[in-house]
Every structure is written in structure tokens, then in C-alpha cells.
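Read through the structure below, which is laid out as C-alpha cells, and then see the notes.
Missing here: one protein chain of the complex. Every other protein chain is in place.
So, subunit A:
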Amino acid sequence: MSAPHTPDLGEAQARPSVIRPYGDMTGDGMVQVSFTLPVPHDKRAEGAALQLAAKMGLSPALLVHAKGMGPDHTFFVVYGSVTHLVELDKVQVVERDFPLLSAKEVNAAIKKQLQRPLVVVGACIGTDAHTVGIDAILNIKGFAGEKGLEYYSEITVVNLGAQVLVPELVEAAREHRADAVLVSQVVTQRDAHIHNTTQMSAAFREAYPAGEVPLLIAGGPRFEEGSAATLGVDRIFGKGTTPGEVASYLVHELTSPRRPTRQARPERKSA
């Protein structure tokens, strides 16, 4: 059942492809878990914790700590040897297709490659009044301990706020010569987020000459990752995306040679 594994010849033959967790001895399989069960603390609660541990594959399981929290909950710490094996050759990882950069690196890359500030225009479009998403990415306050794009010295942020109409957004993107347009869709009914986003991308394609459309990015918890092409945008960002990821993506897309039209755009001659 295991696929034939051909270890790299440079690697020691002895490096196993099947491993177990390490407590204090190779192969002991020891793990620690903690959890809460919604039952009062008594003998039965402890039995319930051990039953869960067994179902999680801990055998033998050792209940090292149990403490009632209020009248209805008990907290447990359990140690045990897991029966599961880790098959290293079956591990699959999806790599991010762009490198994650620090704020410093983002600023430096923009300075070096674009030689002018990178302009981002953001908005919540349609009837969505929830700016939580766009603000988490754009406002200096940021999200998940990361500062928003405003914090980046080389990024100019124009946040249009909520309930922005698509034509207004296109107009603002043109006026500010946006390199990228971020739209957020948080609250949606009957797939409004899909309609709004498709309408937005179509409007941009109509308004701009081919090849000069700003980078279009849609974000929100309801978008399916991988649906960017159908929506006509360059990228979808889902729940939990941090400003740093967006900034890194912008740098990756806008300063890479694949999009030459975006580089060193001539200065506009008149206002």
C-alpha cells in the first residue's frame, strides 16, 4: 500500500520514511494534548477523557491533570503514545506561490523596482457596508498583529470605504493611477459577492486598455480560493489573510518582469 520510495542517494539510507512522535526516546510516540469536556469533574469525566484519548489513537493514555472549571466543564491534560505513524513520503504541502516578505523588504523592493510608491485603491463595493476586511488590510491598525498597508512607507493607500459604486471605483483607480485595486466583500446574500466582483472586473477591463488594467484583488470569507479566473480578478484572498501576505503578493506581481507594462510608468504630464 505504500508507494515505492526512492531515497535521495545523497541522503543516508538510514533516514526512515516512517516516523513517530518523539518524547524522550526514538519511536516512543509520545504526545501531549489538552482539552475541555462539557461535563462536571468526577470519575466519569476522567473516564470520558480517556475514552476520547483512546479514540484519538493514544494508547496507553495517561491522564495527568483534570480540573473542574465552573459547574459544567472539566479541563484535561493527557499524555500518551500515539498509535499513528507519520509517512514522510506522503506528506503534501501546498507552497505559497510568492515569497513572504517583511515590511522592510516590501518597501525596499518597491523602491528598487518601481522607483515610485505603489498605489493601492481599496473599497467595499455593492451594498456591503462592512469595511472590516478592507480596513484590516489597509488601515495602519492592521490585523493579526501585522500593520496594514498604510504602514508601508512605499505604498500609497486610498481607502474609499463602504458601499462604493463600481464606476466610482474605476474613476478613483484612474485618478490615483492605481497599481492595484482591492475590493472586499464580507456580508453577502444570494451570491452578491460573486456578481459584484464579476461586474467590477468587467468594468475595469472596459475602462482600461488591454494590459494596463490594475492588478485586481478580491477578498472576503465567502470567496472560494481558486475562483479568481472565473471572477475575472488576478487573485482571491480568503479568511485570515494578513496585510503582510497581500503586500508580499503585490510586490511579487507588480515588480516581477512578467508584467513589464507596470514598471516605470511615465509621469503624467498634467493634473
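The definition used in the following text is that contacts are C-beta pairs under 8 Å (C-beta built on N, C-alpha and C of every residue); 3 or more make two chains touch, one makes a residue touch a chain; residues count from 1.
What we mean here is this: contacts and distances are computed from a predicted model.
Think of the chain that is not pictured: of "Xanthine dehydrogenase family protein molybdopterin-binding subunit", "L-beta-lysine 5,6-aminomutase alpha subunit", "Sarcosine oxidase subunit delta" or "Amino acid ABC transporter permease", UniProt labels it "L-beta-lysine 5,6-aminomutase alpha subunit".
Within the complete assembly, A:A136 is the residue of A:V31, A:A53, A:A109 or A:A136 that touches the hidden chain. Shown as candidates are A:V18, A:M69, A:L165 or A:A202; the residue that touches the absent chain is A:M69.
Among the residues A:K147, A:R177 or A:R222, only A:K147 touches the chain that is left out of the figure. Although one chain is hidden here, its contacts on subunit A can still be listed: residues 34-36, 67, 69-70, 73, 75, 129-132, 135-136, 139-141, 144-145, 147, 150-151, 159, 161-162, 186.
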